[in-house]
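Got a structure for you, written out below as structure tokens; questions coming shortly.
Of the protein chains in this complex, all but one are displayed in their positions.
Up next is subunit A:
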């Protein structure tokens, strides 16, 4: 591209210069030519004047010479002898003294007395052929003219001979020949030609200073003209070769003489050819110089530009190693320098972006992307070398609590500390510690078996044992680590990671610190079915495929049924009716639980309102999920629903699972307090399965404990369970709480519970969960039987079932 620009510059400059010089050259040349032509014309004019003057002068000279000759006494004496031979020889002798070619003695009566040019006796008494000349001489004393004699031009002079009275005329003829032409040519600086015309013979060039070719050309021109008009027309006919003028020297009916003065145009212009050559040489020189100069300039621009282009392409390829090729002091140098700065800046930013892209900004550890890359690589290598690869996932326990109570600032510092310790715990350079996000860390251990990985995990846990000191405050850090190993726990990175995740949850739940993956842990459906379930669940929420079942709860003190627990069922279009255990955990994971809870609460409110309208004063318990409790705005949504359905919060008891409490007690406490304040009753569900402390329970504004079915169902046959149930009942009562036993499936259990002072019972033995309509029927039938039998009998009857 730069070359193209360079070429354009060169071509433009060269063309411009050529054009300019062409114009200059043409202008000068035409001026010179015009000048030359003008000059030649002037020269010709001047030359012609000089020529005619010379010719006239020459006649005068010749006349003078002839006069002197005829004045010579001896000559006259000889003439007066009357002897023709003597006269002729005297004429010849004296004529040759002045170079005359013709010497004729003419008598006063025009008879030729002697003719020196005619050998021997002259033809007797012939008349002189140009009487007019003699007449003129008689009138003027002498005469001179150019005449053709035998086709040859002569300049004739006629002078009288005095002896001492006029006795005759001497006619002297001087050749109009090449010598004369040359002499006149030299004096006028022109080409002089004498052309003759004779009747019959036409034009001849008698004498000329020109070359034979030019004579021929002149002859050609002359042949186009008549003798009378030759002088006028020759200048126009002379063509491109010459500038000419012509003078008629003699003209008669039989012949004439024309003097043609010419100047060769070529010769005249040749005088300017030196100038023209100089101009051309200058033009060529300056053109050459300019082209060379512009080539050099263009190169000096294009070369660094090309180099810069190459440099920019290197940048494009991501090669930041080399700087621009050369440094110059000019603008290109500045450009190169700017490019170089850009290179450094881009390089630095790219480093930064790379670091950001593959590293966690907070801890400086590789991030999830880099970890995944390395995991893929490690698995690839391991697959070839048949090595194991282990991955670890670590999650900090109670990190959220730290973050919430001490602030993100402390949480961040904690994460940094953990990152440092994690890295410090890894011995091998090939091991990668990464932060995947939040408080989740991962470690990649190439060529490490499960055992080795567990050992590393324990080392990590030990490294985390030392409390972290922040602002003179000691923080205990605990992590849960899950280990999965390629290839036994999975051959695919995703599978491996999800298995490590499962193991980690297991470790966390069981407070094991560290756990390796075990296929038995994998209680959750296969991923494919989970995905399918997810789609179905969404559809279920949208299509309202849920229904509420109600399980009656018997007041053991009076046998009345005034409470029911609302239980959600998923009426799957393709499957059987699904129980909450089968989809609620998944709904919790996927977030659909929120929608489900919303629906359940709304439906329960609506049903309760209907019942109340029918006069059935039934209290309804509703299960809340952990996620419900942790999601913000739950109390507001409930308030909204109450308002919409016209329900009263004191008709409802909200059940909170014990495990939910321990996951995030603060939040749960907060939410519970709000709900309680709104007027809802609260209860702890599945009590006994979690690890909640009594202190925590004490903080909760609950009025009820639900003993987990796992203790209740078999309590009639298991003394341990029975003692637990009794203890719980006692504990609850001591704390001022009602106790509800779930999972009552036999009469003895019901009876035992009654004896133990349990406040209420619920289970298949009493009634399965039934739709709202059936519940009304069931209540009605029970009411009736209540009327038929006494309370005790009914009670014993129930216990007996």
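Throughout what follows, a contact is a pair of C-beta atoms (placed from the backbone, for glycine too) under 8 Å apart; a residue touches a chain by one contact, two chains touch by 3 or more; residues count from 1.
As a convention for this text, contacts and distances are computed from a predicted model.
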If you had to name the missing chain as UniProt does, which of "Formate hydrogenlyase", "Acetaldehyde dehydrogenase", "ABC transmembrane type-1 domain-containing protein" or "Methylamine utilization protein" would it be? "Methylamine utilization protein"
Can you tell me which of A:140, A:643 or A:727 touches the chain that was removed from the display? A:140
Options A:99, A:151, A:166 or A:573, residue touching the unrepresented chain: A:166
Pick from A:76, A:328 or A:423: which residue touches the chain that isn't shown? A:76
Touching the hidden chain in the complete assembly: which of A:56, A:285 or A:557 does that? A:56
Touching residues of subunit A against the unshown chain: what are they? 55-56, 59-60, 63, 67, 71, 73, 76-77, 80, 136, 138-145, 160, 162-167
